[in-house]
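Quick one: structure below, then a few questions.
All protein chains but one are shown at their positions in the complex.
== subunit A ==
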């Protein structure tokens, strides 16, 4: 911060400091120095007074000494030569009979941070390690760490390291903890201080002597320890049990971290530990300090990922207080959404409804989003509240409600009737672009059910010249096109005007290109347009049906008790999709609408000139493996509900028809060795599958067991008259691949003739592989039956999986 008159002040202070009258008067001298420090901490550059301050250092007044040291340590780096003058005084102070003066001198000697002074500092530091006063030893131990970091390239002095190790047995607990800290820094390249069994047990035994900061440090260092036996592990755990429920949140958190790292191989014990910290964490949530409350809340969110029911009974503790800051309220609402169940849903929604009119617009929007999330399971009640909120006619609330409704309809299409009804008339209150985009998307997709849709769009089209938001314009184009398809008579005229404006007058390239694209598309005929534009109306994944499974603790254990959970964007805000839902869903495949009928001959091209995801060799394999010209297609699209119905129905039919022996569909099971597949991210898997026109419908998250993916596609062979539908499931249980006989037994009824071939093929594969490989079980159902197509499909799928897996490895 610029400080006017800074130079004037410096000059005046210099005059005062060198005035012998001031120097002789203890109190005046000290007050002048106080003024210097005050100006310094206000940001005025005081480095010009360095030599005067060096002189002021030689005094018997401890307070003055301390003040001068504050100054010297701040400016030493700017005046390395003058700093040499201080060293003499400091070294003399190191011999002082008063331990306080000794520790002060030693600490500031190392705080000067001048590599040129290292040679003068080493001797007093070495003496400091053997000082009889604990406060000097504390400073000396850390001094070595400072010294090491000053000259990081120099050799580590083994004698010092040994001495530090021996000081771990120092009677003063702070010296012991400082030794740990110093060794961690000095031996950073070797992975920190050695944590072996004797040191661990020594530290654990002395844990009680330390204050909370020391305990946290020790617990943190111990995370590296690996107990040698299960008995030892449980001894340590029971020793630490009291710390786990400590009333001090830092100790509780550090202990839980340690528990999680010690028990990484024993999920059951980790889960028990999580149950145990529920009480202390909840108490921290009610702490007087709101920052502490916030920290505890963020960590509770982590715990809920593994035990969703952990806080179920305590949902009232997460109701927002009246005067709490917005960041706490928003986190609390995120937690509340997780805790909802049949008993408390009415209470929770009532509470959330109260937050929707919060003074803070962000809090209000977060509350509305939270209601939308609950709406996925309790849609009727939530829609009632959301519709009621529209009546407030406030722009930020209406905008949030419309966005929430869009997200809700995307996931739960059954809500669309209520939403369409509620949409009437809310365009007048919408101000921001996000809200208007959401409204346009809804009008486009459900235009045939909103009677006033063409009129609403007309208002938008009339105002398009003054429209500033790019997103709104793009959304308007798409919505008008979609509405044109279902209500051509009302929309044709305005569509013409909009396209004309966008092509002729619009300056933004994106809008213009999209308008041109639609224009040309209309030239291709109405059927083609319909194919391209009428995509999905709902989420293609089965996320809602399957629900969010509990994650293993190991997923987040590393980020527990770090700053990670407290950061803004770190929590997965699934519902905050700000564009239209299908765009966010299809990120890996931006031109999803246009490439629905890719045939296999193009795959090779895509692969070789693609984004480097697939190597050329894999493309070759792919090409050679497809003997018959087989093409896959995603059309007609299959909704998740339809998929689920078919899948279950076929399962039942299969059981019946096994005896009958005749069937118009086939199902087969196959094992594919691709060990890293379950660890690959859903996005890359989805992208890879879409390259070959296989649609993935639902995933379990990576790293979870059993890992499943559901997918489907349509095949058509060039020589076959009709296309077939293939539904598939990839399953990875994490166990050894089952023996061939088991498969044969379970599947021989349906597999039929080619089952034997596959059997042989698989045995061939297994023969070449080493036995312990993990395998993904592929279950396919085809309807109607077409063996050739099924085989072709399987080889494509296998190739994709292998490619992905080799790229992971």
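We adopt the following convention: a residue touches a chain if its C-beta (ideal position, glycine included) is under 8 Å from a C-beta of that chain, and two chains touch if they have at least 3 such contacts; residues count from 1.
Everything below uses one rule, namely that contacts and distances are computed from a predicted model.
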item: Missing subunit (named according to UniProt) among the choices "TATA box-binding protein-associated factor RNA polymerase I subunit A", "SEC1 family transport protein SLY1-like", "AP-4 complex subunit mu-1" or "DNA replication complex GINS protein PSF3"; value: "AP-4 complex subunit mu-1"
item: Given A:96, A:564, A:644 or A:787, the one touching the chain that is not displayed; value: A:564
item: Residue of A:91, A:181 or A:537 touching the missing chain in the full complex; value: A:181
item: Candidates A:360, A:431, A:452 or A:492 - the one touching the absent chain; value: A:360
item: Candidate in contact with the missing chain, chosen from A:146, A:373, A:482 or A:791; value: A:146
item: Chain not shown, touching residues in subunit A; value: 1, 34, 37-38, 41-43, 62-63, 66-67, 70, 74, 77, 100, 107, 113, 135, 138-139, 142, 145-146, 174, 178, 181, 211-213, 216-217, 220, 247-250, 252-254, 257, 279, 283-284, 286, 288-292, 294-295, 298, 316-317, 319, 321-323, 325-327, 347, 354, 357, 359-360, 362, 388, 391-394, 561-568
